[in-house]
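What follows is a single structure, written as C-alpha cells, with notes after it.
Here the complex is missing a single protein chain, while all its other protein chains stay put.
Moving on, here comes chain A:
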Amino acid sequence: MALELLVSNIWKIYDNKPVLKDLSFVFNKKKVYAIMGPNGSGKTTLLKICALLEKPDRGEILYLDSQKRPLKKDINLFRKITYVFPQVGIFNASVFDNVAYGLNIRGFKKKEIISKVEDVLDFVGLSHKKRQNALTLSSGEAKRMGIARAIVIDPEIIFLDEPTAFVDAENVKIIEKILLQLKDKGQSTIIIATHDASFAEKVGDVILRLEEGRFLL
C-alpha cells in the first residue's frame, strides 16, 4: 500500500502572524520533495503539521490509501510515517540499539532485527560504530544514524527536517549519496525541509519554494 498526503487549506498563525496561509498541496507516492525557503518561512512548521506532530489552526491533513480513502490518525498511520529532527534525538544506548528501536517496539524477532539493523547500518556506513554509545557520534554520524533509524522500519513517508544542518561537507556528501540510493530504491516518499539549494537540487524530484506561507509555483 502506498500513501498519498493531502494538505488542504492549511493555516498556522503564531503571535497573530500567519506562518502558513491557506496552503494546499498533494504529495504523491514515492517521490522526493525538497521544500526550500529562508529561515522562518514555515518549512519546519509545515513538516510537523504534515507529520501530525502539530495541529494546523485551520485546514486539514489527510493521508489517503491506494483506493484514495482517508486513513484514521491512529497508531497504524503513525507507524507508516516517520520524522528525522534537525538535532537527532539520541537514546543513551548503542548505535545498534538506537537503530533497532522502531523494530523492537513493533515486536520483530531478534534474528530479524539483527539482520535488518546490520543491513541498514552498512547502508549508511556506520557498521563499524554499532557497539559505540550513540551519544558519542559526531553530528554528521548522528544524522546518518537518524536516517538509518527511520528507514529500517520501512516507512511509507519519511520527513527529513534540515538533514544537512550542523553537518560537515564530507557528511553532507554521504547523506546525499544515501538519499539518492533511497530515491533509486523508490520505497518511500521523502519530504525534506532544507535551506541548502545545491542539496535540494541534487536529491529532490520536486523542489517547492515556501515563501510568505505559500508555495511559489
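In this text, a residue touches a chain if its C-beta (ideal position, glycine included) is under 8 Å from a C-beta of that chain, and two chains touch if they have at least 3 such contacts; residues count from 1.
As a convention for this text, contacts and distances are computed from a predicted model.
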Among "Tungstate transporter permease", "Cytochrome bo(3) ubiquinol oxidase subunit 3", "M48 family metallopeptidase" or "NADH-quinone oxidoreductase subunit H", the UniProt name of the subunit that does not appear here: "Tungstate transporter permease"
Touch criterion as defined above, residue of A:Ala51, A:Val95 or A:Leu210 at the omitted chain: A:Ala51
Residues in chain A touching the chain absent from view: 51, 53, 75, 78-79, 81-85, 87-89, 91-92, 101-102, 105-106, 133, 135-139, 142, 149-150, 153, 166
